[in-house]
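This is the structure I have questions about; it appears just below.
Every protein chain except one is present and positioned as in the full complex.
So, chain A:
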Amino acid sequence: MSELVNPQDDQDLEPIEPLLLPLDAWHRAQGGRMVEFAGYMMPVQYEGIMAEHLWTRESAGLFDVSHMGQLCICPAEDTPVDLDAALEAALPIDLSTLKTGSVRYSLLLDEEGGILDDLMVTRWNTGFYLVVNGATKWDDIGSLRELLPDEVTLNHLDESALLALQGPRAFAALDRHARGDTPLSALTFMKGASFTLGGVDAWISRSGYTGEDGFEISIPGEAAAQVADLLCGEPEVKPIGLGARDSLRLEAGLPLYGHDMSPDHGAVEAGLIFGVNKRRRSEGGFPGAERVQRDLAQGTARKRIGLSLDGRQAAREGAKVLAGDTEVGVVTSGGFSPSLQHPIAMAYVDAAHAADGTALSIDIRGKRLDAKVVPMPFVQHRYHR
């Protein structure tokens, strides 16, 4: 057989010794199969991707996403600075409508409007809290440092761990332990607040990457194992690996950085224009604004779409998409959907072939698989709004 590794992971590997996350020993003790990902050793699975995926959809899964970059942007001490204006010059976000404790999806674009990363921005009392992708965090820190004025401090919270508790029973499990000024139930989708979990200080937001209701939990790294034990001690909760994280986000239609978006893709063709807030689309004043405005006015040559496949054979990243015998696009991620029990994929295709219902085919080593353009998400989101 060919190499028993997932080829999709290779691009994220760094040619250096992988780093260990705060929960490394914890994952191994839980039976996690560790692989190198984004420069870290991470659990790809525990009992199996299919079982973990379905468990998350019906109960609750705990994900360690401590490889992601947690950043804090605040004013340098005793220096007056308009922090909102500074961050708006770097990101296409409208901070005038972002209240304290609210979370918003945004994009880091290059001057040509290519996507350098996607990220979450939360307004804290003291500044802004950003969560960026693990594989891109070092470059992001460099980009943001250049875009932000010297009066602004950019801290990498590299002593913090990040956990995600996702699934329809995540609230019930977390609610037994979360203590704060407001009850956990006060959080709706994309809202966050400070709590303690078993005495550990935690910033908790109602957000995630699975399409399910759920929470993301930032805690001190040295307390990560204690909190993971606390949550996995609840009957609803099992630890879930990177494999199911990928299949869950694919079903939810959520793009994966480095695959479904990259500097080679713009926000409009990637279907991520909601990451460029309305006021900023017209006003501009952020890197890549010209490209965004042009693409909005003129449309794009290609679009990111969802594909549903018949049968059981999956289309993988890199597979060509055809209309008749003409190549019209490429698959950027794909796999067998555990919830739907048939293969699904994301692809970039020529705009003329991007309408829902369009019949296309995918070339898998000379064999043609029938595929149809379908709306995303493939599996409906169940956010708590």
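Just so it is clear, a contact is a pair of C-beta atoms (placed from the backbone, for glycine too) under 8 Å apart; a residue touches a chain by one contact, two chains touch by 3 or more; residues count from 1.
Following the convention adopted for this analysis, contacts and distances are computed from a predicted model.
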What protein name does the UniProt record of the undisplayed chain give, "Glycine cleavage system H protein", "Branched-chain amino acid ABC transporter permease", "Quaternary amine transport ATP-binding protein" or "Oxidoreductase"? "Glycine cleavage system H protein"
Which of A:Ile49, A:Leu116, A:Val227 or A:Ala371 touches the missing chain? It is A:Ile49
Residue in contact with the excluded chain [from A:Asp118, A:Glu212 or A:Asp246]: A:Asp246
Using the definition of touch stated at the top, determine which of A:Ala173, A:Ala314, A:Val331 or A:Ala345 touches the missing chain. A:Ala314
Provide the residue numbers of chain A that touch the chain removed from this figure. 1-8, 45, 48-51, 53, 243, 246-247, 311-314, 316, 335-336, 338, 343, 367
